[in-house]
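Can you keep this structure in mind? I'll have questions shortly.
Only one protein chain is missing; all other protein chains are in place.
Which chain is which? They are A and B, in the order written, and residues in each are numbered from 1.
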Amino acid sequence: MKACLHHSGFVVGAFLVLLFIVAAVLGPTLLGVDPMAADTDAALRAPEAAHPFGTDIAGRDLLARVVSGARVSLTVGLISRLVALLLGTAAGLLAGYLGGWVDGLIMRLADMTMAFPALLLLIGIVAAFGPSLPTLYLALGFLGWAQVARVLRSQVLVLRDSDYVDAARVIGCSRVRIMIRHILPACAPTLIVLFSMGMASAIIAEGSLSFLGLGVQPPQPSWGSLIRDGFDFLRSASWLALIPGVCMALAVLGFNLLGDALRDLLDPRKITSGGGVL
Amino acid sequence: MWRYLLHRLLVLIPVLIGVTFASFCLLYVIPGDPVQAVAGERYDESVLEELRAELHLDDPLLVRYGRFLEGLLRGDLGRSYVTREPVLTRILVTFPRTLQLALASMAVAIVLGLSLGLAAAARPGSWLDRLCMTLASIGISMPVFWLGMVLIYLFAIRMNWLPPSGYGDGHPRHIILPALTLGMASAALIARMTRSAMLEVLGQDFIRTARAKGLHPWRVLVRHGLRNALLPVITVVGNDFGSYLSGSVLTERIFAWPGLGRYTLEAVAKRDLPALQGSILVMALAFVLVNLLVDLTYAWIDPRTRRGGA
Partner (left out) sequence: MKSNIILLLLCLLSLGCGNSGEGGDPAVFHNYLSEEPQSLDPAFAVDQSSGILVSLLYPGLFRFAADGTPVPDLVDDWQLSADGLIYTFRLHPDRSFDDGSVIDTDDVIRCFLRLLDPEHPSPRRWVLDGLKGAQSFIAGHSGHVAGLNAPDAHTLVVELETPFSPFLGLLAMPATRLYPAASDGTPAQIAGLPVCGGPWRLTEWHRGDRFLLGRREMGGPDNFTGLEFRIIPQPFTAGAEFSVGNLDLLQVPLTEVAYWVEGEHKGTVTRQEELVISYIGLNTERAPFNDPRVRQALNYAIDVEALIRTCRSGAATRAGGPVPPSLREGAPREQFRYRPERARELLAEAGLSAGFDMEIWQKENPEVSRILETVQIFLADVGIEVKIVVRDWGAFKDAINKGSADAFFLDWLADYPDAENFLYPLFHTSNRGGGGNRCRYSEPVTDILLDELRATPESDARRRLVAQLNDSIYTAAPWIWLWYPVSIQVLNPRIHSYQPPVIFNGQDYLEVTRDVALPTS
């Protein structure tokens, strides 16, 4: 714990992540401003005391919308990441532990998923099932499974031959039991790091989709849709694009720093944080 | 080594077939119909039927997929439903542009990343180190669509240093902003990895000896440290290069860059299956080949990795 507090990346990352989580959970209540409440008389106000982040063209309070967007972006990140971890862990465990054709099949599927242009896959899935929050959870989750599975598989390969797993096998534990009770816990640090870094790329991916208009449906704001909307006003009301963009970048930064720090502290090797290539 | 290479190449085939089949099925279940793009805003239903028949859109999924594979064997990617031009013709024009952008982004990533990383490692803990690492952290956190527009605003509109967008017939000025946008995240990653790799080396005895001998710190840094930093750099470049090729969709749209990414985005919107199919195949092929190249480099440097073979 002490090591954590001395790790500057951890402190900054954890602070940012906590800040946005608190904002997303408590913000709407604390602010008491409806992010959908339009007031055309107060349209396009620059940041001022009454509206710290200014207002948009319908006179809606940008702070309230950014906070509400945080809720959407973080929820999408969180749930899609859970989906990715769940799928990826199962696949990685099976591939690594069972080996043989199961391994081959799962790894080829992972290769396919990774070789498929990510954004196009997202657009395709969203177009097929209609843009909605559940679609986003599943689509982004599906996109992330391959990386999780690969990392986990290589770790399971090492653990499979370790003494304590051998011991469990000797005393007659079933394969499922070995995988879940003996191998999985040993992978926990890896999963935590994958989760934190994956949150960062899921937030960016949601933003990219919303930027193309295929993310969260209006009038519900997400950071991506706020940025996209804001860029139409870059010359006339620059805060509309800049503030949500900065928020998004800070949140991504937070999750990346936290992930890096956790990797340093928990020491699962071979994972690199994902950038914003989408 | 040759057996390993052959094995890896053979494994690519089912992956590529899988990718094309998946994209085929995906487009099959998506609501929407390519003939609606061909037909425009006002048409007779009967013409729609005739167009569907002409383009063989009423054939069963597997028949159409079989036709695609058959064409593929002859090196024919088919004709676009919408423009009716051969898909290959368009890909041969657009893919080199995307490749160009990917290479430029890689150059940005390496140059920027190594410079920042080296600068930071030269005086660990100094303000320079902190500045470089902060820049790296910021670089990795910015979504490309946001970064791209901010760069256009700053460097094109405000400062008027660089052209805002376009291909400019390949003039290098035009590639700088999109390459910065696309390469920024990897640059940041490379910077961080270079720094930690350098610090690892610099802590070792022979470096201290070299320093004690009065060698200029920069020379020590470059001659001894850089070599050690190369492996992580190759990793990042290899991982990200593939995604530059397939992931430049947004960058190309923002910078009006006439590459494969934009072509593909339009193909999705119009449900232009042959165009999409061909582009995805090329992107996936480029992705797996680059990955193979990276793995081969690894295997060459460190033969132990050949066993992993995933």
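A few points about this structure:
Convention: contacts are C-beta pairs under 8 Å (C-beta built on N, C-alpha and C of every residue); 3 or more make two chains touch, one makes a residue touch a chain.
Note that the coordinates shown come from a computational prediction; the quantities given were computed from them, not determined experimentally.
Counted over the whole complex, the shown chains touched by the missing one are A, B.
Residue B:Tyr43 is the one among B:Tyr28, B:Tyr43 or B:Trp300 that touches the chain not shown. The chain not shown here is touched by just one of B:Ile110, B:Met133, B:Ala284 or B:Ala299, and that residue is B:Ile110. The residue from B:Leu9, B:Val63, B:Leu131 or B:Ala269 that touches the chain not shown here is B:Ala269. Panel shows chain B; residues 30-33, 36-45, 47-48, 50-51, 54, 82-84, 89-90, 93-94, 107, 110-111, 114-115, 149, 152-153, 156-157, 160-167, 169, 172-173, 176, 222, 226, 253-256, 258-259, 262-263, 266, 268-271 of it touch the chain omitted from the view.
Hidden from this view is one chain, which touches chain A at 36, 38, 40, 43, 57-58, 123, 126-127, 130-131, 212-214, 217-219, 228-229, 231-236.
Simple rule for what comes next: only the chains that are shown with their structure count from here on.
For this pair, chain A with chain B, the centres built from the Cα atoms lie 21 Å apart.
Residue ranges of chain B in contact with chain A, taken from their complex: 11, 14-16, 18-19, 22-23, 26-27, 29-32, 137-138, 140-147, 149-150, 153, 182, 184-186, 188-189, 192-193, 235-236, 239-240, 242-244, 246-247, 249-250, 264-265, 268, 276, 280, 283-284, 287-288, 308, 310. On the chain A side of its complex with chain B, the touching residues are 107-109, 111-112, 114-121, 123-125, 127-128, 150, 153-154, 157, 200, 204, 207-208, 211-212, 224, 227-228, 231, 234, 241-242, 245, 248-250, 252-253, 256-257, 260, 272-273, 275-278.
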